[in-house]
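With one protein chain removed, the remaining protein chains of the complex are shown where they sit.
So that you can tell them apart, the chains are marked A, B and C in the order they are listed, and the count of residues begins at 1 in each.
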């Protein structure tokens, strides 16, 4: 079944909030998200900022110990202006270098050409006048399911439940699996970026409102610890924590478990494979919790 | 001038050791390296293990405050067997998961087909019997220049002087710049890997002896703080430290400085560019110091 | 006014839950807490474990931007048995050492002599048979106020709002100040320890139910960022984060601000004082977020 959902209010925490819609496993949801500041497709400020989320969506049958699978069929900017932070964040440069960055009062506006799929700085700072167009690569920065114990966790950070991971790989076509902690899973989605570098180091991607279409599926009795994902080429496991070293630990452990669960590899075989074939991608290094993605090529797994 | 250099002894620290050869800026050095355990092309154990280095090479004219540029023209395995660690390292998984990894007494041997450029597990652990061939991607794991203050630093770790960075991107064709701390720069090279996943998470790549050809160049009066590099597509800056968060800080700061030095971008413009375009690659997450590479596409810089 | 409060239900998150009692600034609350596992003074398991909290208490007049001051008049174990974890936690030893710790299935019971103020292992593991009595030093491990944005945060961790800090210095007589994020402040208290080493490295102190008496006070218009505290000898600032380096940063920054706010020292003078006189105490190093306390002697401040 396909649900067209028009949001009327938004959440700035991910938690066990009253669901806005109940859907069945296999259903499709078509909806939209405001940008991280609460602005919609018309540039109207319709809700308080802080990565406001559309949802939560209750998926029938999802219970603690299951996995909620989300396939993003469509993630498309629905307006032609986006904004980015103007300076690299203090926490991603050497502490003694911070004062050299200068005053933190700038931001940049970008013009999006949705036909051509490009972005262009509206008023480039000196030195970037000839930068021209960058190809869009739309993604969702913050989405996830209700965390355990009835917690409600700020959309500024991330955890086992997902949240503000700001990973470029969470683009159209990706499938993301979440551990279910609360009845119905309670999926939230928001924080669209038309484009973003690794790490979200200026504290933003090109922040924009989005049209989103996704399919949900409940994997009964499949228990995972951290988000997992799959795109055309890779299977992935996500770790969210600080320091990044701990995010590496979470992601690597979860990828070893994924290889065991889905491909029958014990940890000795998983080690032999990952040792020479693992790839790490950096998600957010701006938030309270940082994000690391560990992944391995599907083409390799298909040989086994 | 082209130097053919036959090493007779090796260093397991990078330091202000007696040079084995003096060369001029612009010269080419053709030499070879033993593997991380001290084994040569014939599989003979000719020196103590610990990433033994060929060198140091003294480059005439290099002085503190200059940059030593090294272009790797050739990095080629020169034997057909390589070895890898058998288990993911304890520090890259969750602390409570370590005992589940099992006993740490395994290793894997790989057959290299140097014609076809492939590697194959000699005796695959159960589950990987049908893995088949992996394409080689030869690189050097450990190389660098004498560190400041007459220090001699173990080839197990890394720092501003380079060292055991284990970055897959340091393959044939890459150009790496080092800050010069000691007269002559004193370049050391070693620790060849026929193939390696990100992070060197089993504590090794496919360890192998290598034939190496490189060109050195002194950039007089050009001062840098951390290694920088360039390949066909990217300019890069390298940070070596723990936690990985600090390696991110070093690499990001150095990349902002690179954009200022080489492309005239102030930190405000550098931020606007990197915010949406930076890429991070993970080097070593096994050593005492971890390695992070920050990079940006040359095609973008050419527009400016 | 003095309130005698009998709790009937408990919270395992700290959040904007329905208050159990409304009190005025200056009021005294006499109540009790279950232990971390949900067991009361009679050893009855009356609620789900996970540092269940008594409260929240709504303090009239407390608003975002104020400070809520809590003075602990009394923190007394109210039963004679307590439990501790049997092994040092995997995250506080070297990763490669974890398997040497052995199986994680042990715990220890302690007999408390409330008259004499001592604890004794009920069945000491071999080697500790003659350990004898340890003096009690009762404290609360987890307490705090509702966090910002309507969040509800697990009592397993900590943040700007307090939470599971497990600091030995939070004993009878201490005064702790919290930033107010929600109307009424919403104070929660729980997780009593009859005794605890630094770091809570076995994952517990001697877990016990407690009788607690405290006084609340609203400091209108006083804005702080992190918990501050004061005991007989020291003023303190608390940082909660991982890695511990970041907790050091939070605590040191807050202590510099405390010296500015309360003692008129600019950061240059604060630096000159703290440089030679600061003390750091380690709170929890077991939780998702670690705790560091920065402090300075009141006797020094009284000279200024």
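Brief remarks follow.
Here, a contact is a pair of C-beta atoms (placed from the backbone, for glycine too) under 8 Å apart; a residue touches a chain by one contact, two chains touch by 3 or more.
The shown structure was predicted, so the numbers you read here are calculated from the model rather than taken from an experiment.
Checked against the full complex, the candidates A:46, A:98 or A:219 give a single residue touching the omitted chain, namely A:98. Only one of C:158, C:204 or C:240 touches the absent chain when the whole complex is considered: C:204. Of B:15, B:162 or B:205, it is B:15 that touches the chain left out of the display. Note on the undisplayed chain: of the listed residues C:72, C:181 or C:290, the one touching it is C:290. Within the entire complex, the positions of chain C that touch the omitted partner chain are 84-88, 91-95, 97, 100-102, 106, 108, 119, 121, 124-128, 130-132, 134, 195-199, 201-202, 204-206, 242-245, 248-250, 252-253, 256, 263-280, 282, 285, 290, 300, 303-304. As for the chain not pictured, it touches chain A at residues 89-91, 93, 95-96, 98-99, 104, 243, 245. Counting over the whole complex, chain B has residues 12-13, 15, 50, 148-154, 241-243, 246, 288 touching the chain that is not drawn.
What we mean here is this: only the chains that are shown with their structure count from here on.
Relative orientation of chain B and chain C, expressed as the C-alpha superposition rotation angle, is 180° to the nearest 5.
Chain geometry summary: the mean Cα position of chain A and that of chain C are 34 Å apart. Chain B and chain C have Cα centroids separated by 46 Å. Counting partners per residue, chain C has 243 as the residues that reach two or more other chains.
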